[in-house]
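With one protein chain withheld, the remaining protein chains of the complex are depicted in position.
Up next, chain A:
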Amino acid sequence: MKLTENQLLDAYKHMRDIREFEERLHVENTTGDISGFIHLYSGEEAVAVGVCENLTNKDYITSTHRGHGHCIAKGCDIHAMMAEIFGKDEGLCRGKGGSMHIADLNKGMLGANGIVGGGPPLAIGAALTAKTLKTGGIGLSFTGDGGSNHGLTFEAMNMAVVLQLPVVFIFENNGFGEGTGCDYAVGSKDIAGRAAGFGMPAEKVDGTDFFAVYEAAKKAIERAREGKGPSVIEAITNRFYSHFEGDPGLVRSKEEIEYIREHKDPLKIFRQKVKGQVSEEKLDQIDKESQSLIDDAVKKARAAKNPEVSQLYTDVYVSY
């Protein structure tokens, strides 16, 4: 498989945007202008982007509480995302969702989700719609290693096999469900291996390598589109930060995180792999553009107006 230069630049741009977005949130979170929980995705960019580069707006994804990367990879408006996290009226969800509930159905983004294991059942619903209405789309869930242990996830996987739904379950194994190690909490220590028990193919990939994720996802997504049923991908990855911004972060040593940042950074790995095919200048240019995009997004989000208090009562129902 050979990606064109434009495709490579696109993928890099998305990964870089996610990184800038997250690194900036890490800083902004300390200013007191952001309330609530922020769960950062830095270090996992190759998974979201490797998968979503294979998707269109007809395809629906569900996400997790660590959802910014999936939103950006699926094409959500970055300015509106930032405004949402600042709780502003111009936010993607008008300030009613915040970091954990960013959604944009027009882009096929069915929502980040505050409930671990909440996404897979919703993704099979999107897959059912695609199958029933023959839209050609698929459903796809991003779930963590924590969510892989959840009963809802098991039920959704079984249902997908029974109904032969066009859906792909991506498990982002970053090693931790909150602060509990995956080696401890996943009984079999093998998330992909469980899929066989449900009767569907599964693949374990290096989640720090965009190309490994891209290829595995492409295969699974094509399989779903061709009506051949669901599949599972377990992407082994790392999160640079702790569970949420401001938590004690005691689960890994400073040295370990330094090692990950040096040797397991999806962006560095990507740059290595495209040497000779894409010029350094073009990649550097993207870095600069991302930086100014995020600068601008933060500036505008901070200046944006708060929602009117009267909005408290709107949008509970479509009609009452």
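The rule we apply is simple: a residue touches a chain if its C-beta (ideal position, glycine included) is under 8 Å from a C-beta of that chain, and two chains touch if they have at least 3 such contacts; residues count from 1.
Rule of thumb we're sticking to: contacts and distances are computed from a predicted model.
K.L.:
One chain isn't displayed here; going by UniProt, is it "Carbohydrate ABC transporter permease", "Protease HtpX homolog", "Alpha-ketoacid dehydrogenase subunit beta" or "Histidine kinase"?
P.N.:
Checked against "Carbohydrate ABC transporter permease", "Protease HtpX homolog", "Alpha-ketoacid dehydrogenase subunit beta" or "Histidine kinase": the hidden chain maps to "Alpha-ketoacid dehydrogenase subunit beta".
K.L.:
Of the residues A:62, A:148, A:208 or A:238, I need the one that contacts the missing chain.
P.N.:
A:62
K.L.:
Give the residue, chosen from A:133, A:250 or A:309, that touches the chain omitted from the document.
P.N.:
Residue touching the absent chain, from the options given: A:133.
K.L.:
In the full complex, which of A:46, A:124, A:217 or A:260 touches the chain missing from this view?
P.N.:
Hidden-chain contact among the options goes to A:124.
K.L.:
Just one of A:151, A:187, A:248 or A:276 touches the chain that is missing; which is it?
P.N.:
Per the contact definition at the top, the residue touching the missing chain is A:151.
K.L.:
Could you please point out the chain A residues that touch the chain left off the display?
P.N.:
These residues of chain A touch the chain that is not shown: 60, 62, 91-97, 101, 103-106, 110-111, 113-115, 118, 120-130, 132-133, 135, 139, 151-152, 155-156, 158-159, 162-163, 314-320.
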